[in-house]
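Here the complex is missing one protein chain, while the rest keep their positions.
Now for subunit A:
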Amino acid sequence: MSRKRLQLLAESLSRSTKHFSEGEVECLIKLFDALLARSCSQFAVSGFNRIVFRDTLFAAFGMTDDVVLDRVFSTFDKSNSGCITVVEWVEGLAILLRGTLEEKIKYCFAVYDLNGDGYISREEMFQMLKDTLIKQPADEDPDEAIKDLIEIVLKKMDYDHDGKLSFADFEQAVKDENLLLEAFGPCLPDIKSRIAFEERVFPDTRKL
């Protein structure tokens, strides 16, 4: 990528994402290029694939949940091309690192809405919560315990009482209680790894 193209791209991206300065976008693009070079798939020209993405997020933010990570990939991959382009990469990270609450709500809802039908249904919840109980409460069917948990969630978040979470439900619930943003599993980096990542990737710009 030529120096000039890089600058142009950085300029336009920093304008579109709002959260990064030009310098920061440049750093992210460099990181993208480095990652691209490491992935040796046939899509290498335009972006990198799911496996590299997963490894990257794991290395950077310690995110491990495969179900969630797949969904994060799909959310990043707005064009549904199966690979992440540089634009998708910068826009996705903008939300992860600097997103406002609204952006994060949209992002999280998209991640949790597994089939993309605009609702988080009981089945989707079950899928996401099924491994959350590490130690089963005594004398209880594990599935029953999960179902109970889902009822608790619905009671808390299902404002229109239709037995599933619409985006409106989710948005309202998170605005009332920010902690519910990651209600169905961690899909945002925690603050410490976020700071560490930024310090590593933006070595100079941070000081500005």
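The rule is simple: a contact is a pair of C-beta atoms (placed from the backbone, for glycine too) under 8 Å apart; a residue touches a chain by one contact, two chains touch by 3 or more; residues count from 1.
In this section, contacts and distances are computed from a predicted model.
Tell me the UniProt name of the left-out chain, picking from "BHLH domain-containing protein", "Armadillo repeat-containing protein 4", "GPI-anchor transamidase" or "Phosphatidylinositol-glycan biosynthesis class X protein".
Hidden chain, UniProt protein name: "Armadillo repeat-containing protein 4".
In the full complex, which of A:6, A:133 or A:201 touches the chain missing from this view?
Spelled out, the listed residue whose C-beta touches the missing chain is A:133.
Considering the complete complex, identify which of A:5, A:38 or A:192 is in touch with the unshown chain.
A:192
Taking the entire complex into account, which one of A:15, A:156 or A:200 touches the absent chain?
Hidden-chain contact among the options goes to A:156.
List the subunit A residues touching the unshown chain?
On the side of subunit A, residues 129, 131-137, 145, 149, 152-153, 155-156, 177-180, 182-186, 190-192, 195 touch the unshown chain.
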